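With one protein chain withheld, the remaining protein chains of the complex are depicted in position.
In this document, chain identifiers A and B correspond to the written order of the chains, with residue numbering beginning at 1 in each.
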Amino acid sequence: MRTAGNLWTRKHLLGMAGLSKEEIATLLDTAVSLREVNRREIKKVPTLRGKTIINLFFENSTRTRTSFELAGKRMSADVINMSVASSSVQKGETLLDTLANLQAMNPDVVVMRHPESGVLQFLANHLNTALVNAGDGRHEHPTQGLLDILTIQDHLPLLERDSFSGLVVAICGDVLHSRVARSNALGLKSLGAEVRFVGPSTLMPNQAEEAFGVTVHHRLEEGLAGAHVVMMLRLQNERMNSPYLPSVREYAEFWGLTRNRLRLADPKAIVMHPGPINRGVEISSEVVDDPDRSVILEQVANGLAVRMAVLYLLCGSGVRR
Amino acid sequence: MSVAFADELLLTSSETLALIDALAARLHADRLGLPDPQARVGDWVVIGIRRGGALVAERLWDRLCERVQEKIPIGFLDITFYRDDLDTIGPNPVVGETDLRMDIDHKHILLVDDVLFTGRTIRAAMNALFDYGRPERVELLVLVDRGGRQLPIQPDHVGLVVQAGMGECIKLVDKGENVQVVRRKLG
Partner (left out) sequence: MAWRCGWRCYIYCVDLEYGGKMYNPSLTESILIRGGRVIDPAHGRDETADVLIVDGVIQAVGRLEFTAQCRVIEAEGLVVAPGLVDMHVHLREPGQEYKEDIASGTRAAAAGGVTSVACMPNTQPVADDLSVIGYIQERARQSGVVRVFPVGAITKGLQGQVLTEMGLLQRAGCVAFSDDGRPVSDSGVMRKALEYSRMFSALLIQHAEEPSLSGGCMHEGIVSSRLGLPGIPSESESVMVDRDIRLVALTGGRYHVAHLSTRQAVVAVEQARRQGLPVSCEVTPHHFSLTDEAVIGYDTDAKMSPPLRSTTDRQALLDGLAQGVITVIATDHAPHDEENKRVEFCRAANGVIGLETLLPVSLELVRDGVMSLSACLAAMSCHPARLLGIPHGTLEVGRAADVVLFDPEESWIVDARQMQSKSKNSCFHGRRVKGRVKQTLVAGRVVYTDEGR
């Protein structure tokens, strides 16, 4: 057990970029402790009693928003959900004004999702409230990265590994538009894993090798070879019938994860997906429902614990020892 | 934690272990060894508060089981998420895992901690405990009572009573097998 003092001093969680190995470990350890709460009869601790958390979502989201809401409530915080439809942004107010108004009500944490990259960094530059990034554009989605890393960590013994070092993680699909891919790549790289970006060349970030220290593969078979973790990304429908991709049929044919293709990966490889899943497009049902491979529901459970940990650490981080 | 000055040894390792053994013996004599109309041995549960209380509880439980010739259930409680000082001290960077697999409804709980000071830890532990069920009775056992209570909480079983000032810290120091109790003056 580690004995170091203040391992968490950050005010915001804006992304995985810049998080140290130790900070990631603190977050994961706290999440592990909190998992127990979610298994109890009475799934609630009084830790954040009297704290106010605002969930501000400018993009449709059911699972992430619910996960944060439940995380706050299980820690006894008051959680308020605001979605774009009910906010005044639609009335022409600037984003900064909207947030300044919320800040005036003195919330302890604002959890925010926004369709544009960098919005949380922008707000953090102008506001005092603690911010949690629940996804900004194609930039980052740090709690998803953390929950994925926690899920992988849980499976390290089964993969016969004692650390992330040398672990091969293949992140497959629409990497270009994926904040999940970015957060995972940054976090996993800092823990020592080997990360592959696997996807069509039209859906790959420019100079991804240099930007993220990953290897890039444009054939799924090549990307899967020997991988310990296969992380499939959701393919958004609006990418179809565009210059990015000609059709669902072609994508499923070349990029869909089937049981046959999965045989190319490590024999014990686990399969992950951030959801929501397009069965039969990026991943076949037989893989999704394979209890030996798919850890998708564990990801969801870990998501709750990770978000509880994040809220706990941020709510207390205003205190300097 | 501020800079620690030279520790004064209150209980050596062997004294600490002997004290726990003595507590076990006394418990057996006063409680578990007697025919109790309210509780059979099987109704008792030992619960240690992480981290120091858990160390004491493990040793104590071991000795108790020996004496009663029965496996008493044991559990561990981390009270981090029940503390009332998040705003003053901040988050605890090292959170232990709570491990209460048994049903505690109608049980007789022996709550074990290492050092009793303000009583806040015990309050938090009781809150935590009651989120798991409704025990019949809770008794508190502490290795050391150092005084300085801020809440109306008193132990039922005490190993050692020490007078300590507010500027002092009484600690169970765990160095592997070597468990000792020290008095540390805070700078």
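Keep this in mind: contacts are C-beta pairs under 8 Å (C-beta built on N, C-alpha and C of every residue); 3 or more make two chains touch, one makes a residue touch a chain.
Note that the structure is a prediction, hence the values are computed from the model and not measured.
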* For the chain that's been dropped from view, list the shown partners it touches. => A
* To do: Taking the full complex into account, find the residue in A:R35, A:R65, A:R113 or A:R182 that is in contact with the omitted chain.
  => A:R182
* Structure fact -> Of the candidates A:E41, A:E210, A:E238 or A:E253, the residue in contact with the absent chain is A:E210
* Against the chain that's been left off, what residues of subunit A make contact? List them. => 17, 94-96, 114, 116-119, 121-122, 125-126, 136-140, 179, 182, 205-208, 210-212
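The working rule: only the chains that are shown with their structure count from here on.
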* To do: Would you kindly tell me how far, in whole Å, the mean C-alpha position of subunit B lies from that of subunit A?
  => 39
* **Complex contacts: residues of subunit A adjacent to subunit B** => 1-8, 26, 29-30, 32-34, 36-37, 40-42, 44-48, 75, 312-313, 315-321
* Structure fact -> subunit B residues touching subunit A in their complex are 1, 51, 78, 80-83, 86-91, 93-99, 127-128, 131-133
